[in-house]
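Coming up: chain A.
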Amino acid sequence: MNLPGIEYLSLGLGIVLFLAGLWGIIHQKNIIKIIISFSVLDTSIHLILVSIGYMRNRTAPIIDSAVSKTDAASQVVDPLPQALVLTAIVIGVGITALMLTYALKLFNEKGTLEIDKFKSLKW
Partner candidate 1 sequence: MVNPVFIIVVLLGAGFLLGLFRKTGISLARVAGLLALAFPLYVSVGWMLHFIGQTAQPYVVYTAGTVPPFSINLRMGPDEAFLTAAINMLGFFGFIYLFRLFKSQGVSTIILYLVLFMGLNVIVMTRDIFNLFVFLEIASIALIGLVLVNKGIDALSAGFKYLIAVSVISSILLVGIGFIYYYSGTLNIDGFIENNSLVMKGLSTAVFLVLVAVVLELKAFPANGWALDVYQSAHPGISALISAGTATASLFVLYKLLPFGGHLWLQVAAVIGLVTFVGSNMLGIAQKNANRLLGYSSVGQIGLLVAVIGFSDDLGSHLRMIFFGLFISHFLSKAGLFWLSGMAGEEEISKWSVLRKKPALLLIFGMFVFSLIGFPPFPSFYGKWQLVMDLSGNGQILWIALILLGTMFEGVYLFRWLGFAIKHEVDESKAPDTAAEKMIPAGAFALLLLGASWVSNAYFPGAMKTSFLPLYFILFLFLIDFLPLVIKNTLSILSLGYYGWRLYPSIQDDTLRLVFAGIFLIGGMLTLFAGYSEKGKRPGFYPFALMMYAGLIGLVEADNLFGFFFAWELMTMGSYILIIRGKKSLVHAYNYMLFSLGGALLILFGIALTVAGQPDISLSMLASPAYPGWAYALLAVGFLTKTAALGLHIWLPGAHAEAESDVSPMVSGILLKAGAFGLVILFLAMGGGEAGRHPLLYALGWLGALTALGGNLMAVFQEDAKRLLAYSSVGNLGYILFAFSFMTHIGWLTGLTYSINHFLFKTLLFLAIGGVVMRVKTHNMYEMGGLIKRMPWSFIAVLVGIITLAGIPPLSGFAGKWLFYNAVIAKGWFLQGALVFFAGTIAFLYCFKLIYSVFLGQEKDRFRKVKEAPVWYIIPQFILIVGIMIFSARPEIVLKPIGALLSQAAFFPSEPLAWENVTAYTNLGYWSGFNIMLVIGAMFVVLLGWLLLMSRKAQKVKQFNIVYAGEAPFTPETTHFSHNMFAPYNKALGFLIHPVATQFWLGVNNTFHALAESARKIYSGNGQSYIIHIVAYIVVVYLILS
Partner candidate 2 sequence: MELATKTGFVLLGLFIILNWGLIMAGIIRKIIARASMRRGISVFQPYINLIKNYSIRSQLTHGVMFYLGPVFRLSGGVGIFLFMPLIHDSEIWSNFSFAGDLILIAYFMFFGMLGMALGAGEGGHPYSAIGISRGLAQFTAIEVPLTLAILSIAFQYNTLSISEIVARQQGGILNWTLFTNPLATIAAMISFLGAMGHAPFNVVMAPQENPIGPPTEYHGTFLGVLQTNRAILHVIESVLFMNLFFGGASNWFELIVKTFFIYFWSVFVGMVFPRFRVDQSIPWLLKIPVLIGILSIVFILL
């Protein structure tokens, strides 16, 4: 079977999503949509990180009956990227929450969510 490995698939998907998210941030005018685009971007990074840590034909880095302590090093994938992703998700949530807070306050101030309307500061 010569299909590309799952890690390449997810890496590719990650990159596509990354670009899509970036495009959304730049292109969308609605602040909520921008925040969603950011979430897409954020998720894409998680995907990329996980795919980086993946090693073919290995199992999840959980030491239980299937994986013994002694063999762990040769049987599981690298656990670190997954740990990183966990942290990144937390941070991502934090940032998204803050963004949404801002969005709410912006809407309260001006009654609109068009980002083009918030250009009072410039030059």
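Inclusion criterion for the candidates: all candidates are chains of the complex that A comes from, given by their letters.
The definition used in the following text is that a residue touches a chain if its C-beta (ideal position, glycine included) is under 8 Å from a C-beta of that chain, and two chains touch if they have at least 3 such contacts; residues count from 1.
Bear in mind that the values here come from a model prediction, so they are computed numbers and not experimental data.
Q: Quick check: counting C-beta contacts as defined, which of 1 or 2 touches chain A in this complex?
A: In this complex, among candidates 1 or 2, chain A touches 1.
Q: For a test of understanding, state which residues of chain A touch candidate 1 in their complex under the given definition.
A: Within the complex, chain A contacts candidate 1 at residues 18, 22, 25-27, 31, 34, 38, 41-42, 45, 48-49, 52-53, 80-81, 84, 87-88, 91, 94-95, 98-99, 102-103, 105-106, 109-110, 115-116, 118-123.
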